[in-house]
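Worksheet for the structure shown next.
The complex appears here minus one protein chain, its other protein chains still in place.
Chain naming follows the written order as A and B, and within any one chain the residues start at number 1.
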Amino acid sequence: MLGKLLKHEWKSIWKIPTILLGALMGLAVLAGFGFASPVWDSSLDGLGVLAVLTWMLFYLAVLGVSLGIMLYLAVRFYRSMFTDEGYLTHTLPATSRQLLLSKVLIMAAWIFLSMVGVFASILIVGGMAFFFLLRQELSWNEFGELLSYVWQMIHSNVGIQFTSFLAGIFFMLAAGIVYGTMIIAGSISIGQMVHKHKVLGSIGAYFAINTVVQVVSMVIVMPMMFYNMYNGTENVFAILAPTYWIMGALECALAVGLYFLSEYLIRKQLNLD
Amino acid sequence: MSGLVEIRNLTKVYEKKRTALDGLNLVIPRGKIVGLLGPNGSGKTTLIKILNGLLVPTGGQVLINGLAPGAQTKARISYLPERTYFQNSMRVKELLEYFADFYEDFRMERAREMLLSLHINENDRIKTLSKGTREKVQLILVMSRDADLYVLDEPIAGVDPAARDYIIKTIIKNYNEKATVLLSTHLISDIENILDEVIFIREGRLLLQTTVEEIREVKGKSVDSYFREVFAC
Partner (left out) sequence: MAWNLDSDRPIYSQILERIQMQIAAGIYEPGEKIPSVRELAADAGVNPNTMQKALAELEHRNLVVTLRTSGRVVTEDLNMIRETKNQLAKEQIDDFLKRMKALGFEREDILIMLKKETGGESA
């Protein structure tokens, strides 16, 4: 049953995010080619501004697409669980757990894919910009040397801590995906309890939960970072460590809590109009 | 043999202390077409939602084939709600596959035949169909299942007379003697000829459960007239 739910959930959701990410990639390539124009060869002063503008627009596009995908996932979750479509969803021969899990897993998958897409598009633009701007200056060999030099720099400065830093980053990203999914599913499920104003309730819950996370980061993480700094820890990665481990752990805990809360609300407190 | 649906002392109180069902006791037999009749606010919708596992009761017990509402009972109940419950962007063909995938008792050929007889193209998207056609599609999907219990909520409301005839015929033709059809409606006179039994509900309690023939024989009037008499304001 879970397999079937996953399959159908994927089928009903994949088109729009794919189109958005595809458009983003297309935009990235366009922006990349922007750097190929002979404009850059001249020594006009405004060129710096032009570069910044191009990056800004691209950044807006990235923002737009990421937000757009999150919004789309949220709307699909809301529609299929708590509006007229809910009459079909909740009368399928499946448990509330299976229903919720299938939607949450597919949402998490798309949040992950959207991160990958954004990262890829940045690489595309960055890579193309680098390529076009520097091909006059560097040959391929020199470019390769530059890269390995940068890599060594990072490595020597950080050593083992770099790997733990990378691990921390991945942990944070994973936590971000899990948390991102559950804050959507959770706030919408909480919102549906507020009878006349389900959408407002969801938005309210979303901001409330986010605020809690911000407050915790202020209250716990910042002091830890300053403590580390004052204690003479020079390694920038070690200073940042609290952020990703603690915040990551907090987000995971919150995500788990939200999951069980949502499951309870759906199983026991469902009340379709 | 016990009834298909056994309801004991069923209570549902919403927040703000609104009691929708008040200790309802009811047995719905197998193999009958039963009308669930009552004025607005009598608890019909609440009862239907509870049977379908869409609402959790405050007290009491509901058993369908001896099981409390859950994934297993949902596999044996075919529900036609008052509203259209499809994703509008889906095509009719995709809906057929959806039902076939999730419901083991779905009879694809039967559904296809009925759609064909109505000249509904499987490649059409739901949103391009007229409201009446959408409702017929929904009915066809629901009646193409070989369920133990069909719960039809206002199947002929808001539909033209010719479509009503079609819907009534579809219910009769796809009715299987071992199954029960529970029909909730306000349009009693249109539907009473196909009912075996009627259940009158008032203020969340069972008022009366009897056969159509008995009402006509003993009271000498149609169910519609009798209903008006019983529920006169």
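Keep this in mind: contacts are C-beta pairs under 8 Å (C-beta built on N, C-alpha and C of every residue); 3 or more make two chains touch, one makes a residue touch a chain.
Remember, predicted model here, so these are calculated numbers, not experimental data.
Within the whole complex, touches from the chain that is not shown fall on B. Within the complete assembly, B:I194 is the residue of B:V13, B:V56 or B:I194 that touches the hidden chain. Counting over the whole complex, subunit B has residues 31-33, 165, 168-169, 172-173, 175, 177, 189, 192-196, 212-213, 216-217, 220-222, 224-225 touching the chain that is not drawn.
Just so it is clear, only the chains that are shown with their structure count from here on.
Centre-to-centre spacing of subunit A and subunit B amounts to 44 Å, using the average Cα coordinate of each chain.
The part of subunit B that touches subunit A in the complex is made up of residues 14-15, 49, 52-56, 70-72, 74-75, 77, 79, 81, 83-87, 90, 98, 101-103. Contact residues of subunit A toward subunit B in the complex are 1, 4, 7-8, 12, 79-80, 84-88, 90-95, 98, 195, 267-272.
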